[in-house]
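Quick one: the structure is below, questions incoming.
Left out: one protein chain. Kept in place: all the others.
Showing chain A:
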Amino acid sequence: MKLRTLLLGAVAATAFAPAAFAERGSDGDVKVLYWQAVSIMNPYLSSGTKDIEASSMVIEPLGRFNETGAMVPWLVDEIPTVTNGGVSADLTSITWKIKDGLTWSDGSAFTAEDVKFTADYCMDPDGGCQQLAKFDGVSSIEVLDPLTVKVTFERAMPNPYGPFMGAESPILQKAQFENCTGANAPTCSTENFYPVGTGPFVVEDFRPNDVITFKANDKFRDPAKPAFATMTLKGGGDVTSAARAVLETAEFDYAWNLQLAPDVLNSIAEGGKGQTVSAFGTLVERLEMNLTNPSAELPAETRATVAEPHPFLSDIRVRKALSMAIDRELLVEVGYGRAGRPTCNLVPAPAMFASDNTECFTQDLEGAKALLEEAGYVDSDGDGVREKDGVKLAILYQTSTNAVRQDFQLLIKDWWRQIGVETELRNIEGAVFFGGDPGSPDTFQKFYADVEMYANNFAGTDPQPYLAMYRCGNEPKPSSQWLGANINRYCDPEYDKLIDELGQTGELEKRAELAKKMNEMLTKESYTIVPLVDRGRVSAHSNSLGGVILNTWDSELWNVADWHRVK
(Lines give C-alpha, C1' and ligand atoms only; values in the text may rest on other atoms or scores of the structure.)
Protein backbone atom coordinates (compact mmCIF):
# COMPACT_ATOMS: atom_id res chain seq x y z
CA MET A 1 0.00 0.00 0.00
CA LYS A 2 2.77 2.40 0.94
CA LEU A 3 4.71 1.62 -2.21
CA ARG A 4 1.60 2.24 -4.24
CA THR A 5 1.02 5.60 -2.56
CA LEU A 6 4.61 6.55 -3.28
CA LEU A 7 4.28 5.56 -6.91
CA LEU A 8 1.06 7.50 -7.23
CA GLY A 9 2.75 10.48 -5.65
CA ALA A 10 5.60 10.23 -8.11
CA VAL A 11 3.15 10.05 -11.00
CA ALA A 12 1.31 13.08 -9.67
CA ALA A 13 4.54 15.01 -9.26
CA THR A 14 5.63 14.38 -12.84
CA ALA A 15 2.15 15.05 -14.10
CA PHE A 16 2.50 18.79 -14.07
CA ALA A 17 6.04 19.08 -15.36
CA PRO A 18 5.70 18.08 -19.02
CA ALA A 19 2.62 20.19 -19.61
CA ALA A 20 4.62 23.38 -19.74
CA PHE A 21 7.03 22.14 -22.40
CA ALA A 22 4.64 20.16 -24.55
CA GLU A 23 3.89 21.27 -28.03
CA ARG A 24 0.59 20.91 -29.86
CA GLY A 25 -0.14 17.43 -31.04
CA SER A 26 2.95 15.84 -29.53
CA ASP A 27 1.08 13.25 -27.47
CA GLY A 28 -0.76 11.37 -30.20
CA ASP A 29 -4.28 10.06 -29.64
CA VAL A 30 -6.49 10.13 -26.54
CA LYS A 31 -9.46 7.76 -26.19
CA VAL A 32 -12.49 8.86 -24.23
CA LEU A 33 -15.45 6.63 -23.38
CA TYR A 34 -18.96 7.93 -22.72
CA TRP A 35 -21.34 5.10 -21.89
CA GLN A 36 -24.16 7.27 -23.20
CA ALA A 37 -23.40 7.86 -26.86
CA VAL A 38 -23.22 11.36 -28.29
CA SER A 39 -25.86 12.15 -30.89
CA ILE A 40 -25.37 15.83 -31.74
CA MET A 41 -22.68 18.49 -31.30
CA ASN A 42 -25.05 21.40 -30.70
CA PRO A 43 -26.11 21.86 -27.05
CA TYR A 44 -28.90 24.22 -28.07
CA LEU A 45 -30.69 21.28 -29.66
CA SER A 46 -30.09 18.70 -26.94
CA SER A 47 -30.33 18.73 -23.18
CA GLY A 48 -28.31 15.52 -22.84
CA THR A 49 -25.23 15.95 -20.68
CA LYS A 50 -23.19 13.76 -23.03
CA ASP A 51 -24.00 16.01 -26.01
CA ILE A 52 -23.27 19.18 -24.06
CA GLU A 53 -19.95 17.83 -22.86
CA ALA A 54 -18.79 16.51 -26.24
CA SER A 55 -19.59 19.83 -27.90
CA SER A 56 -17.74 21.74 -25.17
CA MET A 57 -14.43 20.63 -26.70
CA VAL A 58 -15.32 22.42 -29.95
CA ILE A 59 -17.52 25.40 -29.14
CA GLU A 60 -16.91 27.49 -26.06
CA PRO A 61 -18.79 30.03 -23.91
CA LEU A 62 -17.50 33.47 -22.89
CA GLY A 63 -16.96 32.34 -19.32
CA ARG A 64 -16.80 28.98 -17.59
CA PHE A 65 -17.25 27.68 -14.07
CA ASN A 66 -14.19 26.00 -12.63
CA GLU A 67 -14.09 23.00 -10.32
CA THR A 68 -15.05 25.12 -7.29
CA GLY A 69 -18.00 26.68 -9.07
CA ALA A 70 -16.22 30.03 -9.39
CA MET A 71 -16.47 31.88 -12.68
CA VAL A 72 -13.39 32.01 -14.88
CA PRO A 73 -13.05 34.20 -18.00
CA TRP A 74 -12.72 32.04 -21.12
CA LEU A 75 -13.15 34.03 -24.33
CA VAL A 76 -13.11 37.34 -22.40
CA ASP A 77 -10.41 39.01 -20.32
CA GLU A 78 -12.45 39.29 -17.15
CA ILE A 79 -15.86 38.32 -15.78
CA PRO A 80 -18.09 41.44 -15.68
CA THR A 81 -19.19 42.30 -12.14
CA VAL A 82 -20.82 45.26 -10.41
CA THR A 83 -17.41 46.18 -9.00
CA ASN A 84 -15.60 46.38 -12.34
CA GLY A 85 -18.57 48.10 -13.98
CA GLY A 86 -19.42 45.21 -16.28
CA VAL A 87 -22.79 44.80 -14.56
CA SER A 88 -24.90 47.94 -14.23
CA ALA A 89 -25.64 49.15 -10.72
CA ASP A 90 -29.36 48.47 -11.11
CA LEU A 91 -28.53 44.87 -12.14
CA THR A 92 -30.40 45.15 -15.45
CA SER A 93 -27.52 44.79 -17.91
CA ILE A 94 -24.17 43.06 -18.32
CA THR A 95 -21.44 44.00 -20.79
CA TRP A 96 -18.93 41.45 -22.04
CA LYS A 97 -15.57 42.48 -23.57
CA ILE A 98 -14.20 39.77 -25.85
CA LYS A 99 -10.50 38.84 -25.90
CA ASP A 100 -8.52 40.45 -28.69
CA GLY A 101 -7.36 38.39 -31.67
CA LEU A 102 -9.59 35.30 -31.25
CA THR A 103 -10.23 33.28 -34.38
CA TRP A 104 -12.60 30.46 -35.32
CA SER A 105 -11.16 27.15 -36.43
CA ASP A 106 -11.79 28.17 -40.07
CA GLY A 107 -9.49 31.19 -39.61
CA SER A 108 -12.14 33.96 -39.56
CA ALA A 109 -12.27 36.45 -36.70
CA PHE A 110 -14.46 35.89 -33.64
CA THR A 111 -16.64 38.98 -33.11
CA ALA A 112 -19.48 40.31 -30.98
CA GLU A 113 -21.81 39.62 -33.94
CA ASP A 114 -21.35 35.89 -33.32
CA VAL A 115 -22.31 36.35 -29.67
CA LYS A 116 -25.45 38.29 -30.57
CA PHE A 117 -26.30 35.72 -33.24
CA THR A 118 -26.07 32.91 -30.68
CA ALA A 119 -28.60 34.61 -28.42
CA ASP A 120 -30.94 35.26 -31.35
CA TYR A 121 -30.52 31.64 -32.45
CA CYS A 122 -31.60 30.31 -29.08
CA MET A 123 -34.33 32.87 -28.46
CA ASP A 124 -35.94 32.33 -31.87
CA PRO A 125 -39.59 31.59 -31.04
CA ASP A 126 -39.76 28.86 -33.73
CA GLY A 127 -36.55 27.20 -32.65
CA GLY A 128 -37.36 25.05 -29.61
CA CYS A 129 -34.00 25.84 -28.01
CA GLN A 130 -33.17 23.43 -25.18
CA GLN A 131 -31.15 26.01 -23.25
CA LEU A 132 -33.77 28.79 -23.29
CA ALA A 133 -33.67 28.94 -19.49
CA LYS A 134 -30.16 30.36 -19.75
CA PHE A 135 -31.63 33.36 -21.60
CA ASP A 136 -34.44 33.90 -19.11
CA GLY A 137 -35.36 37.59 -18.75
CA VAL A 138 -33.16 38.83 -21.62
CA SER A 139 -34.84 41.73 -23.40
CA SER A 140 -32.15 42.73 -25.90
CA ILE A 141 -28.58 42.06 -27.00
CA GLU A 142 -26.60 44.95 -28.49
CA VAL A 143 -23.26 44.93 -30.28
CA LEU A 144 -21.48 48.05 -29.00
CA ASP A 145 -18.30 47.46 -31.03
CA PRO A 146 -16.80 44.37 -32.74
CA LEU A 147 -15.47 43.12 -29.40
CA THR A 148 -18.15 44.35 -26.96
CA VAL A 149 -21.61 42.98 -26.43
CA LYS A 150 -24.25 44.18 -23.97
CA VAL A 151 -27.08 42.02 -22.62
CA THR A 152 -30.08 43.92 -21.23
CA PHE A 153 -32.64 42.26 -18.98
CA GLU A 154 -36.30 43.03 -18.48
CA ARG A 155 -35.83 43.29 -14.73
CA ALA A 156 -33.07 43.48 -12.15
CA MET A 157 -31.14 40.20 -12.29
CA PRO A 158 -29.08 39.56 -9.15
CA ASN A 159 -27.50 36.68 -11.06
CA PRO A 160 -26.95 37.94 -14.65
CA TYR A 161 -24.65 35.06 -15.60
CA GLY A 162 -27.17 32.98 -17.50
CA PRO A 163 -26.33 33.80 -21.13
CA PHE A 164 -22.90 32.80 -22.49
CA MET A 165 -21.70 31.20 -19.24
CA GLY A 166 -21.00 27.50 -18.89
CA ALA A 167 -21.10 24.55 -21.28
CA GLU A 168 -24.85 24.91 -21.90
CA SER A 169 -24.42 28.28 -23.56
CA PRO A 170 -21.45 28.30 -25.97
CA ILE A 171 -21.02 30.70 -28.91
CA LEU A 172 -21.97 29.51 -32.39
CA GLN A 173 -20.40 30.95 -35.53
CA LYS A 174 -22.81 33.30 -37.28
CA ALA A 175 -21.41 32.58 -40.75
CA GLN A 176 -22.02 28.85 -40.31
CA PHE A 177 -25.44 28.83 -38.65
CA GLU A 178 -26.97 31.86 -40.40
CA ASN A 179 -29.36 29.73 -42.44
CA CYS A 180 -30.11 27.32 -39.61
CA THR A 181 -32.30 29.45 -37.37
CA GLY A 182 -35.86 28.84 -36.22
CA ALA A 183 -37.58 25.81 -37.64
CA ASN A 184 -34.55 25.02 -39.82
CA ALA A 185 -32.28 24.42 -36.85
CA PRO A 186 -32.68 20.65 -36.51
CA THR A 187 -32.45 20.06 -40.28
CA CYS A 188 -28.90 21.46 -40.62
CA SER A 189 -27.15 18.17 -39.88
CA THR A 190 -23.74 19.15 -41.27
CA GLU A 191 -23.67 22.27 -39.12
CA ASN A 192 -24.95 20.44 -36.04
CA PHE A 193 -22.46 17.59 -36.44
CA TYR A 194 -19.44 19.63 -37.55
CA PRO A 195 -19.68 23.01 -35.81
CA VAL A 196 -16.94 25.58 -36.34
CA GLY A 197 -15.61 26.51 -32.93
CA THR A 198 -12.92 28.19 -30.92
CA GLY A 199 -12.12 25.19 -28.74
CA PRO A 200 -9.01 23.00 -28.71
CA PHE A 201 -10.47 20.35 -31.02
CA VAL A 202 -12.45 20.23 -34.27
CA VAL A 203 -14.68 17.37 -35.38
CA GLU A 204 -13.11 15.26 -38.08
CA ASP A 205 -15.64 12.47 -38.38
CA PHE A 206 -19.02 12.28 -36.65
CA ARG A 207 -21.04 9.09 -36.44
CA PRO A 208 -24.17 9.79 -34.43
CA ASN A 209 -24.55 7.52 -31.38
CA ASP A 210 -21.25 5.83 -32.04
CA VAL A 211 -17.75 7.25 -32.50
CA ILE A 212 -16.55 10.81 -33.02
CA THR A 213 -12.99 11.56 -34.03
CA PHE A 214 -11.52 14.97 -33.36
CA LYS A 215 -8.25 16.59 -34.40
CA ALA A 216 -6.42 19.45 -32.72
CA ASN A 217 -7.61 22.90 -33.75
CA ASP A 218 -4.54 24.46 -35.41
CA LYS A 219 -6.01 27.94 -34.88
CA PHE A 220 -6.42 27.43 -31.11
CA ARG A 221 -5.43 30.53 -29.12
CA ASP A 222 -2.71 28.80 -27.08
CA PRO A 223 -0.04 27.60 -29.55
CA ALA A 224 1.20 24.89 -27.19
CA LYS A 225 -2.20 23.26 -26.70
CA PRO A 226 -3.82 20.80 -26.96
CA ALA A 227 -1.11 18.20 -26.34
CA PHE A 228 -3.07 15.53 -28.20
CA ALA A 229 -3.15 15.52 -31.97
CA THR A 230 -6.38 13.54 -32.14
CA MET A 231 -9.16 12.38 -29.86
CA THR A 232 -11.47 9.40 -30.24
CA LEU A 233 -14.73 9.69 -28.34
CA LYS A 234 -16.53 6.36 -28.22
CA GLY A 235 -20.12 6.22 -27.03
CA GLY A 236 -22.38 3.46 -25.75
CA GLY A 237 -22.11 0.37 -23.58
CA ASP A 238 -22.85 0.25 -19.89
CA VAL A 239 -21.32 1.75 -16.77
CA THR A 240 -19.59 -1.36 -15.51
CA SER A 241 -17.84 -2.13 -18.76
CA ALA A 242 -16.83 1.54 -19.12
CA ALA A 243 -15.20 1.36 -15.68
CA ARG A 244 -13.41 -1.85 -16.63
CA ALA A 245 -12.17 -0.44 -19.94
CA VAL A 246 -10.31 2.32 -18.12
CA LEU A 247 -9.39 0.83 -14.75
CA GLU A 248 -8.77 -2.81 -15.59
CA THR A 249 -7.68 -2.99 -19.21
CA ALA A 250 -6.68 0.62 -20.01
CA GLU A 251 -8.23 0.34 -23.46
CA PHE A 252 -9.52 3.86 -22.92
CA ASP A 253 -8.01 6.89 -21.23
CA TYR A 254 -11.11 8.40 -19.70
CA ALA A 255 -14.54 7.15 -18.67
CA TRP A 256 -17.33 9.48 -17.72
CA ASN A 257 -19.77 9.38 -14.79
CA LEU A 258 -19.31 5.96 -13.17
CA GLN A 259 -22.40 5.53 -11.00
CA LEU A 260 -21.49 2.25 -9.34
CA ALA A 261 -21.73 0.91 -5.80
CA PRO A 262 -18.52 1.80 -3.92
CA ASP A 263 -17.42 -1.79 -3.35
CA VAL A 264 -18.06 -2.67 -7.00
CA LEU A 265 -16.07 0.32 -8.21
CA ASN A 266 -13.28 -0.44 -5.75
CA SER A 267 -12.96 -4.02 -6.89
CA ILE A 268 -12.69 -2.83 -10.51
CA ALA A 269 -10.16 -0.15 -9.51
CA GLU A 270 -7.94 -2.89 -8.13
CA GLY A 271 -7.04 -3.52 -11.78
CA GLY A 272 -4.52 -0.74 -11.19
CA LYS A 273 -4.44 0.60 -14.75
CA GLY A 274 -6.19 3.81 -13.85
CA GLN A 275 -7.62 5.88 -11.08
CA THR A 276 -10.95 7.33 -10.13
CA VAL A 277 -11.51 11.02 -9.65
CA SER A 278 -14.47 12.53 -7.88
CA ALA A 279 -15.96 15.99 -7.73
CA PHE A 280 -18.86 17.39 -5.83
CA GLY A 281 -21.82 19.47 -6.84
CA THR A 282 -24.88 20.47 -4.86
CA LEU A 283 -26.66 17.13 -4.49
CA VAL A 284 -27.22 16.54 -0.77
CA GLU A 285 -28.76 13.44 0.80
CA ARG A 286 -30.63 14.72 3.84
CA LEU A 287 -33.13 13.93 6.56
CA GLU A 288 -36.16 16.17 6.51
CA MET A 289 -37.80 16.75 9.88
CA ASN A 290 -41.56 17.12 9.83
CA LEU A 291 -42.50 20.15 11.92
CA THR A 292 -46.19 19.24 11.69
CA ASN A 293 -48.10 16.31 13.11
CA PRO A 294 -48.57 13.45 10.61
CA SER A 295 -50.72 11.36 12.95
CA ALA A 296 -53.36 9.30 11.17
CA GLU A 297 -55.86 10.19 13.86
CA LEU A 298 -56.06 13.78 12.66
CA PRO A 299 -58.64 14.72 10.03
CA ALA A 300 -57.35 14.90 6.47
CA GLU A 301 -57.72 18.69 6.40
CA THR A 302 -55.24 19.32 9.20
CA ARG A 303 -53.04 16.20 9.13
CA ALA A 304 -49.42 17.22 8.41
CA THR A 305 -50.32 20.88 8.03
CA VAL A 306 -49.14 23.92 9.99
CA ALA A 307 -52.37 23.81 12.02
CA GLU A 308 -50.98 20.84 13.97
CA PRO A 309 -47.41 21.22 15.27
CA HIS A 310 -45.46 18.01 15.71
CA PRO A 311 -45.73 16.54 19.24
CA PHE A 312 -41.98 16.26 19.76
CA LEU A 313 -40.09 17.19 16.60
CA SER A 314 -41.21 20.78 17.07
CA ASP A 315 -38.69 20.82 19.97
CA ILE A 316 -35.32 21.84 18.52
CA ARG A 317 -33.48 19.82 21.18
CA VAL A 318 -35.02 16.59 19.90
CA ARG A 319 -34.10 17.44 16.32
CA LYS A 320 -30.56 18.32 17.35
CA ALA A 321 -30.17 15.10 19.35
CA LEU A 322 -31.31 13.08 16.34
CA SER A 323 -28.66 14.80 14.23
CA MET A 324 -25.92 14.35 16.83
CA ALA A 325 -26.49 10.60 16.98
CA ILE A 326 -25.52 10.13 13.33
CA ASP A 327 -22.05 9.10 12.19
CA ARG A 328 -21.88 10.64 8.72
CA GLU A 329 -18.41 9.29 7.92
CA LEU A 330 -19.70 5.76 8.30
CA LEU A 331 -22.74 6.48 6.13
CA VAL A 332 -20.43 7.70 3.37
CA GLU A 333 -18.22 4.66 3.69
CA VAL A 334 -21.15 2.26 3.49
CA GLY A 335 -23.15 3.99 0.81
CA TYR A 336 -21.10 6.13 -1.51
CA GLY A 337 -17.36 5.64 -1.06
CA ARG A 338 -15.47 8.01 -3.35
CA ALA A 339 -18.73 9.48 -4.61
CA GLY A 340 -19.73 11.02 -1.31
CA ARG A 341 -18.48 13.04 1.63
CA PRO A 342 -20.12 14.06 4.88
CA THR A 343 -21.77 17.45 4.99
CA CYS A 344 -23.67 19.62 7.45
CA ASN A 345 -24.85 22.02 4.77
CA LEU A 346 -27.90 22.26 2.61
CA VAL A 347 -25.84 24.34 0.16
CA PRO A 348 -22.51 22.45 0.10
CA ALA A 349 -21.12 24.28 -2.93
CA PRO A 350 -20.05 26.41 -4.81
CA ALA A 351 -17.25 27.08 -2.36
CA MET A 352 -18.15 30.75 -1.91
CA PHE A 353 -21.75 29.93 -0.91
CA ALA A 354 -20.88 27.02 1.36
CA SER A 355 -20.83 27.57 5.11
CA ASP A 356 -17.80 26.17 6.94
CA ASN A 357 -20.11 24.38 9.34
CA THR A 358 -18.57 20.98 10.20
CA GLU A 359 -19.74 20.47 13.79
CA CYS A 360 -22.07 17.63 12.81
CA PHE A 361 -19.16 15.46 11.61
CA THR A 362 -18.47 14.04 15.05
CA GLN A 363 -21.01 11.60 16.32
CA ASP A 364 -21.96 12.33 19.94
CA LEU A 365 -24.32 9.73 21.37
CA GLU A 366 -23.74 10.82 24.98
CA GLY A 367 -24.37 14.45 24.09
CA ALA A 368 -27.56 13.47 22.30
CA LYS A 369 -28.77 11.54 25.34
CA ALA A 370 -27.99 14.47 27.63
CA LEU A 371 -29.87 16.81 25.32
CA LEU A 372 -32.95 14.59 25.39
CA GLU A 373 -32.73 14.40 29.20
CA GLU A 374 -32.54 18.17 29.31
CA ALA A 375 -35.61 18.42 27.08
CA GLY A 376 -37.45 16.26 29.64
CA TYR A 377 -37.53 13.02 27.67
CA VAL A 378 -36.71 10.13 29.98
CA ASP A 379 -37.35 6.42 29.80
CA SER A 380 -39.70 6.18 32.78
CA ASP A 381 -41.29 2.81 32.03
CA GLY A 382 -38.06 0.97 31.22
CA ASP A 383 -38.93 -0.13 27.68
CA GLY A 384 -35.84 1.54 26.20
CA VAL A 385 -37.84 4.36 24.65
CA ARG A 386 -37.87 7.85 26.10
CA GLU A 387 -41.12 9.64 26.73
CA LYS A 388 -42.48 12.87 28.18
CA ASP A 389 -46.06 13.52 29.28
CA GLY A 390 -47.12 10.26 27.67
CA VAL A 391 -45.58 11.18 24.32
CA LYS A 392 -43.13 8.48 23.22
CA LEU A 393 -40.18 9.29 21.00
CA ALA A 394 -41.39 6.93 18.29
CA ILE A 395 -40.52 7.94 14.75
CA LEU A 396 -41.81 6.77 11.41
CA TYR A 397 -38.89 7.17 9.01
CA GLN A 398 -39.66 6.88 5.30
CA THR A 399 -37.66 7.03 2.10
CA SER A 400 -37.70 5.67 -1.42
CA THR A 401 -36.78 2.07 -2.25
CA ASN A 402 -33.07 1.99 -3.00
CA ALA A 403 -30.42 -0.34 -1.58
CA VAL A 404 -28.19 2.44 -0.25
CA ARG A 405 -31.11 4.27 1.36
CA GLN A 406 -32.27 1.11 3.12
CA ASP A 407 -28.77 0.59 4.50
CA PHE A 408 -28.80 4.17 5.74
CA GLN A 409 -32.17 3.60 7.38
CA LEU A 410 -30.86 0.58 9.28
CA LEU A 411 -27.77 2.39 10.50
CA ILE A 412 -29.66 5.48 11.58
CA LYS A 413 -32.34 3.41 13.27
CA ASP A 414 -29.62 1.67 15.23
CA TRP A 415 -28.08 4.94 16.40
CA TRP A 416 -31.44 6.37 17.35
CA ARG A 417 -32.21 3.19 19.30
CA GLN A 418 -29.05 3.81 21.30
CA ILE A 419 -30.26 7.26 22.40
CA GLY A 420 -33.69 5.90 23.30
CA VAL A 421 -35.68 6.71 20.19
CA GLU A 422 -37.84 4.05 18.60
CA THR A 423 -37.88 4.03 14.80
CA GLU A 424 -40.20 2.35 12.37
CA LEU A 425 -38.80 2.10 8.86
CA ARG A 426 -40.78 2.39 5.72
CA ASN A 427 -39.65 2.39 2.10
CA ILE A 428 -41.86 3.46 -0.75
CA GLU A 429 -41.37 2.81 -4.43
CA GLY A 430 -39.58 5.81 -5.97
CA ALA A 431 -42.20 6.41 -8.65
CA VAL A 432 -44.85 6.82 -5.95
CA PHE A 433 -42.70 8.66 -3.40
CA PHE A 434 -41.51 11.27 -5.89
CA GLY A 435 -44.61 11.01 -8.07
CA GLY A 436 -46.41 13.97 -6.51
CA ASP A 437 -49.87 12.48 -6.95
CA PRO A 438 -52.09 14.47 -4.57
CA GLY A 439 -54.33 11.41 -4.14
CA SER A 440 -51.56 9.19 -2.78
CA PRO A 441 -50.72 9.31 0.94
CA ASP A 442 -47.16 8.19 0.24
CA THR A 443 -45.63 11.16 -1.55
CA PHE A 444 -42.71 13.03 -0.03
CA GLN A 445 -44.72 16.25 -0.24
CA LYS A 446 -47.56 14.85 1.86
CA PHE A 447 -44.99 13.74 4.41
CA TYR A 448 -47.25 11.41 6.40
CA ALA A 449 -44.19 10.42 8.45
CA ASP A 450 -42.02 12.05 11.08
CA VAL A 451 -38.74 11.95 9.22
CA GLU A 452 -38.00 11.32 5.57
CA MET A 453 -34.82 11.00 3.56
CA TYR A 454 -34.02 11.89 -0.04
CA ALA A 455 -31.54 13.93 -2.07
CA ASN A 456 -32.05 17.22 -3.83
CA ASN A 457 -29.87 19.79 -5.59
CA PHE A 458 -30.13 23.05 -7.46
CA ALA A 459 -29.29 23.79 -11.07
CA GLY A 460 -26.36 26.06 -11.83
CA THR A 461 -24.28 27.83 -9.24
CA ASP A 462 -26.75 30.25 -7.70
CA PRO A 463 -28.69 28.96 -4.68
CA GLN A 464 -31.28 31.74 -4.54
CA PRO A 465 -34.31 29.85 -5.94
CA TYR A 466 -33.33 26.83 -3.84
CA LEU A 467 -33.20 28.74 -0.56
CA ALA A 468 -36.38 30.63 -1.42
CA MET A 469 -38.29 27.33 -1.28
CA TYR A 470 -38.44 27.55 2.52
CA ARG A 471 -40.70 30.59 2.63
CA CYS A 472 -43.68 30.60 5.00
CA GLY A 473 -46.78 29.48 3.15
CA ASN A 474 -44.86 27.63 0.44
CA GLU A 475 -45.48 24.32 2.17
CA PRO A 476 -47.51 21.51 0.59
CA LYS A 477 -51.05 21.66 1.93
CA PRO A 478 -54.52 20.49 0.90
CA SER A 479 -55.45 23.91 -0.53
CA SER A 480 -52.41 23.82 -2.85
CA GLN A 481 -53.12 20.23 -3.97
CA TRP A 482 -50.15 19.21 -1.80
CA LEU A 483 -47.77 21.04 -4.09
CA GLY A 484 -45.08 23.26 -2.66
CA ALA A 485 -41.38 23.00 -2.00
CA ASN A 486 -41.21 23.80 1.72
CA ILE A 487 -41.34 20.14 2.63
CA ASN A 488 -40.59 20.62 6.34
CA ARG A 489 -43.34 23.26 6.77
CA TYR A 490 -40.61 25.61 8.02
CA CYS A 491 -41.72 29.15 8.78
CA ASP A 492 -39.58 31.96 10.15
CA PRO A 493 -40.32 35.64 9.34
CA GLU A 494 -36.62 36.43 9.77
CA TYR A 495 -35.82 33.93 7.07
CA ASP A 496 -38.43 35.41 4.74
CA LYS A 497 -36.78 38.80 5.14
CA LEU A 498 -33.44 37.31 4.09
CA ILE A 499 -35.06 35.75 1.01
CA ASP A 500 -36.30 39.20 -0.04
CA GLU A 501 -32.93 40.75 0.65
CA LEU A 502 -31.15 38.11 -1.43
CA GLY A 503 -33.45 38.87 -4.35
CA GLN A 504 -32.29 42.49 -4.37
CA THR A 505 -28.58 42.00 -3.82
CA GLY A 506 -26.18 41.91 -6.75
CA GLU A 507 -22.75 41.90 -5.17
CA LEU A 508 -21.42 38.38 -5.10
CA GLU A 509 -19.74 38.61 -1.68
CA LYS A 510 -22.92 39.96 -0.08
CA ARG A 511 -25.01 37.28 -1.78
CA ALA A 512 -22.65 34.59 -0.53
CA GLU A 513 -22.89 35.93 3.00
CA LEU A 514 -26.70 35.94 2.89
CA ALA A 515 -26.82 32.45 1.40
CA LYS A 516 -24.54 31.10 4.12
CA LYS A 517 -26.67 32.68 6.82
CA MET A 518 -29.86 31.20 5.37
CA ASN A 519 -28.24 27.79 5.00
CA GLU A 520 -27.24 27.89 8.66
CA MET A 521 -30.71 28.93 9.77
CA LEU A 522 -32.13 25.82 8.13
CA THR A 523 -29.40 23.45 9.30
CA LYS A 524 -27.29 24.09 12.39
CA GLU A 525 -29.52 26.74 13.95
CA SER A 526 -32.80 24.89 13.65
CA TYR A 527 -32.01 21.32 12.54
CA THR A 528 -35.05 21.51 10.30
CA ILE A 529 -32.98 19.87 7.61
CA VAL A 530 -30.31 17.42 8.72
CA PRO A 531 -27.85 17.02 5.84
CA LEU A 532 -26.04 13.70 5.68
CA VAL A 533 -23.97 13.20 2.56
CA ASP A 534 -22.77 15.46 -0.21
CA ARG A 535 -23.08 13.24 -3.25
CA GLY A 536 -20.66 13.75 -6.07
CA ARG A 537 -19.71 12.33 -9.38
CA VAL A 538 -16.99 9.81 -10.09
CA SER A 539 -15.10 9.44 -13.35
CA ALA A 540 -11.95 7.52 -14.12
CA HIS A 541 -8.84 8.13 -16.15
CA SER A 542 -5.91 5.92 -17.03
CA ASN A 543 -2.63 6.38 -15.20
CA SER A 544 -1.04 7.75 -18.35
CA LEU A 545 -3.52 10.59 -18.78
CA GLY A 546 -2.59 13.80 -16.96
CA GLY A 547 -4.25 17.15 -16.38
CA VAL A 548 -7.73 15.86 -15.57
CA ILE A 549 -9.67 18.18 -13.23
CA LEU A 550 -13.16 16.89 -12.69
CA ASN A 551 -15.78 19.62 -12.73
CA THR A 552 -19.45 19.29 -11.89
CA TRP A 553 -20.37 22.90 -12.63
CA ASP A 554 -19.41 22.86 -16.27
CA SER A 555 -18.47 20.21 -18.81
CA GLU A 556 -16.26 17.40 -17.47
CA LEU A 557 -14.11 18.05 -20.55
CA TRP A 558 -13.82 21.78 -19.76
CA ASN A 559 -10.02 21.73 -19.53
CA VAL A 560 -9.37 19.14 -22.21
CA ALA A 561 -6.83 21.53 -23.75
CA ASP A 562 -4.60 20.87 -20.73
CA TRP A 563 -4.83 17.07 -20.92
CA HIS A 564 -1.58 15.40 -21.80
CA ARG A 565 0.20 12.06 -21.77
CA VAL A 566 2.15 11.32 -18.60
CA LYS A 567 5.52 9.89 -19.60
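In this text, a residue touches a chain if its C-beta (ideal position, glycine included) is under 8 Å from a C-beta of that chain, and two chains touch if they have at least 3 such contacts; residues count from 1.
Here, contacts and distances are computed from a predicted model.
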item	value
Listed names "Phenylacetate-CoA oxygenase subunit PaaJ", "ABC transporter", "STAS domain-containing protein" or "Oligopeptide transport system permease protein OppC", matching UniProt entry of the absent chain	"Oligopeptide transport system permease protein OppC"
Among A:Leu132, A:Leu330, A:Met352 or A:Val385, residue touching the chain not depicted	A:Leu330
Absent-chain contact - pick from A:Thr83, A:Ser139, A:Thr401 or A:Ser480	A:Thr401
Candidates A:Asp442, A:Asp492 or A:Glu507 - the one touching the absent chain	A:Asp442
Touching the absent chain when the full complex is considered, from A:Gln130, A:Gln409 or A:Asn543	A:Gln409
Absent-chain contact - pick from A:Asp145, A:Asp218, A:Asp263 or A:Glu509	A:Asp263
Contact set of chain A toward the excluded chain (per top definition)	261, 263-264, 267, 296, 330, 334, 400-401, 403, 406-407, 409-411, 413-414, 424-429, 440-442
